[in-house]
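In this view, the complex is presented without one of its protein chains, the others remaining in place.
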Amino acid sequence: MSVVDRQEWDVVVVGAGGAGLRAAVEARERGARTAVICKSLFGKAHTVMAEGGIAAAMGNVNSGDNWQVHFRDTLRGGKFLNQWRMAELHAQEAPDRVWELETWGALFDRTQDGRISQRNFGGHEYPRLAHVGDRTGLELIRTLQQKIVSLQQEDFAETGDYESRLKVYQECTVTRILKEGDRVCGTFCYERESGRFFVLEAPSVVVATGGIGKSFKVTSNSWEYTGDGHALALLAGAPLLNMEFVQFHPTGMVWPPSVKGILVTESVRGDGGVLRNSEGKRFMFDYIPDVFKEKYAQSEEEGDRWYEDPDHNRRPPELLPRDEVARAINSEVKAGRGSPHGGVFLDVSTRMPAEVIRRRLPSMYHQFKELADVDITAEAMEVGPTCHYVMGGIAVDSDTAAARGVPGLFAAGEVAGGMHGSNRLGGNSLSDLLVFGRRAGLHAARYAAALTGGRPAVDGAQVDAAAAEALRPFSAEGPVSGGDDGRPPENPYTVHQALQQAMNDLVGIIRREPEMVEALERLADLRLRARRAGVEGHRQFNPGWHLALDLRNMLLVSECVARAALERTESRGGHTREDHPGMDRAWRRVNLLCRLADPTGGPAATDPVRGQIDLVRETTEPIRPDLLALFEKEELVKYLAEEELHE
Amino acid sequence: MSSSYEARFRVWRGDVGGGALEDFGVEVNEGEVVLDIIHRLQATQAPDLAVRWNCKAGKCGSCSAEINGRPRLLCMTRMSVFTREETVTVTPLRAFPVVRDLVTDVGFNYTKAREVPAFVPPGGVGPGEYRMMQEDVDRPQEFRKCIECFLCQDTCHVVRDHEENKTAFAGPRFLMRVAELDMHPLDAAGESGLDRRRTAQDEHGLGYCNITKCCTEVCPEGIRITDNALIPLKERAADRKYDPLVWLGSKIRRRSPGE
Partner (left out) sequence: MATGTEPQPKSSTRGGVRGGTRAAISAPHLRTDRWWLAPAATAAGLLAFVVYSTWRAFANTDYYAAPYVSPFYSPCLAENCEPMRNGPNWEIFGSWWGLSPALLVLIFPLGFRLTCYYYRKAYYRGFWASPPACAVAEPHRKYTGETRFPLVLQNMHRYFFYAAVPVAGILTYDTVLAFRDEHYAWGHMGLGTLVFLVNIVLIWAYTFSCHSCRHIVGGKLRHFSKHPVRYRAWQLAGRLNARHMQLAWASLISVALADFYVYLVASGAFDDPRFF
């Protein structure tokens, strides 16, 4: 096999979104030589799509807010399935992470007295989201990007080389995490531009690759969200946690078809937008679940008063957690009360003056004007659910963000599981990125520094195997091991579309057992087809080849989602079973862990029943009593099993 | 109106060694943007057609290219702006070295980004103690809407038509970055001995700008780059370098003319 270029680092961060960049900043500041590797250009990460804000209990707008309230909201939103220690750390540390951004140059919108302004959002008891109009994610990425540049400028002043301690490998993809024995020893990568392979050797690898939305047809996610980190961790032997929980954002664009799925920020509702069906009715009042009855307005009048006087009124049900709103919209459309293009109406035009809309929701105004010819200051938007976020992810230690069972592997951000339980609150993802990005960077640097007795070495055979795997799409016409039945090579785009359709139809927002069984069968077939996915041309910036490689990851992750969803016979948060509509308190204590069934990728991989994934049930750690004490007993009864309440 | 038709496309294909415009006939449906058509070409006719894109919602600034000779985002250019008879020509950005097909090497911009000294946090103000008024952050916030699509850098004739100016000229995006920092209510560059107004002229090539406004014309975010960033920066540089009255005033009153 050809000689592959190798470079040595202390910490390699895979992914340059909010979590990855925050991890890199931390690792570098702790003295680790850090490399960041990302599929896109530096600064283009999916984080820029985040609109609403960063949830942090700073109490700038309502001084009643504090970390305990934030913790409570997070657990309620996640239906108590959250890894509680993560939710605790998150609520405690988020304000510091936001303030720190200001010292790096971020410019949030301000309150009258010059502090960071905070806005209301679904599921948050107080105005809590630090924001910049509706482009908060962009501000976050740009600030972190500029912080990285400033660290590089420091290094340049000292060493004459911008990249001596912190380097961004942009437009590069990692296809394998390399290991020596149990331990991580590096990553196998290719440069998208040239197709050239290279290896980054490092004892610590932080995975921060984001989500999996590109396995679904209607999604707010970009092409990058192919579940790379999830798959890399699985292949490296780390388990994935609770992959059945996929958040469908209630409001994505539904028309025109080419933009179907693009996000319509929750701020539209936070700032006064209301949902109506084709009969003009504000239907959300009919969908307030029992567990939230006391917290939400029962009449339109009360809901409207809340915007002005939140202390004496309850919030309107448009601001229920996302899973509730998404299901409600789904039901309305199914009942025939949808909008012409299969959504419902989201209206701000009758609620706010045109100028206020343009000022507070500039990119929404822009987005609808440019892409759908809709003037949101004059007419209602049509919206419907869109695949937005995966709550499940790599199982990690709450304090250190270390992946379970693989020393040297860390995960942060969307790719890590546990923090959000069964459903994430809006605004909690940006704070999650910062809090656990920093923790992952910190502990990755510490782990690398504490290694005694030499670093794990990268084995040449593993590198060769990874290279062979990556080159397979170019020789797909030839006989392929493990199931060549004489069919011609597949077009990777066609396989991808079939996968998206299958996941959307069969493992989507509302799930049924027979459909998920069918999904597993289809996935098995798609795995066969994906193995024959062939590509034309050469290795230089070849999108067909890139997609063929990403298919492996999407198929692995999709199987995890389908298998876990089939297993969990209840409805909770981002997992709704039509055949098991209720939340089951007994399931609250159950985590579902996915592991790779056959790490060698043998014949089992094509068997629809066995597949590539083994599922294990695990009982969660009991919630610490002082945290439980933050809730009213009556509320806990709705979530917790009898025996938990007595403990 | 009928929902789909076949459009004529000419897409530049090639690499640094050479290339040419290639003709395609491709289906177009109602509501689609140029990027949808490029994707359809990939999926049906040219699987290895290289194009850079991410969010497809005009938020990331990846899919910059030139459509009928004008720098634009592929994802924000609706097919409905063209007539059905019109041939739509798509080329890579022409101010930067080409990599392949519609993908260019935008490294120039990252080099320039590094040359602008970062925000300098004010001394004695801890995290959480920053107080800034909305009217003071409005100006830099406009510039921070920038999605770094680099269309302004591409269209600016200073570097587009004169490769040799690339070393001396930061381009509109990064001159705007200097303006943003100079207008930041808490930037302490001055205290640390860095005069952003002077360096805008001396190190980032502000003088090359002849305010012909193409950057503003192409900005997909509608940032008024020329009027709000570049010209104010020129005026600020003039305060430092060309205005003896201001200079004299600052000597006499012993305080920064910025206050």
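So that you can tell them apart, the chains are marked A and B in the order they are listed, and the count of residues begins at 1 in each.
To be clear about the criterion, a residue touches a chain if its C-beta (ideal position, glycine included) is under 8 Å from a C-beta of that chain, and two chains touch if they have at least 3 such contacts.
Fair warning: this is a prediction, and the values are worked out from it, not measured in the lab.
K.L.:
Write the list of subunit B residues that the hidden chain touches.
P.N.:
12, 14, 16, 18-21, 66, 68-71, 86, 89, 91-92, 94-99, 104-111, 133, 135-136, 154-155, 157-158, 160-166, 182-183, 185, 205, 207-214, 217-218, 224, 227, 231-232, 234-239, 241-243, 257-259
FYI, only the chains that are shown with their structure count from here on.
K.L.:
Measuring centre to centre with CA averages, how many angstrom lie between subunit A and subunit B?
P.N.:
About 29 Å, centre to centre.
K.L.:
Could you list, by residue number, the parts of subunit A that touch subunit B in their complex?
P.N.:
Residue positions touching the partner: 40-46, 48-49, 58, 95-96, 99-100, 102-105, 107, 109-110, 113-115, 132-133, 135, 138-139, 142, 146-147, 149-150, 152-153, 156, 162, 193, 222-224, 255-259, 262-263, 363, 366-367, 370-372, 491-494, 497, 535-538, 540-545.
K.L.:
Enumerate the contact residues on subunit B facing subunit A in the complex.
P.N.:
Of all residues in subunit B, those touching subunit A are 15, 29-33, 36, 42-43, 47-62, 76, 78, 99-101, 103, 106, 110, 113-114, 117-119, 121, 127-128, 130-134, 137, 140-141, 144-148, 181, 184, 187, 222.
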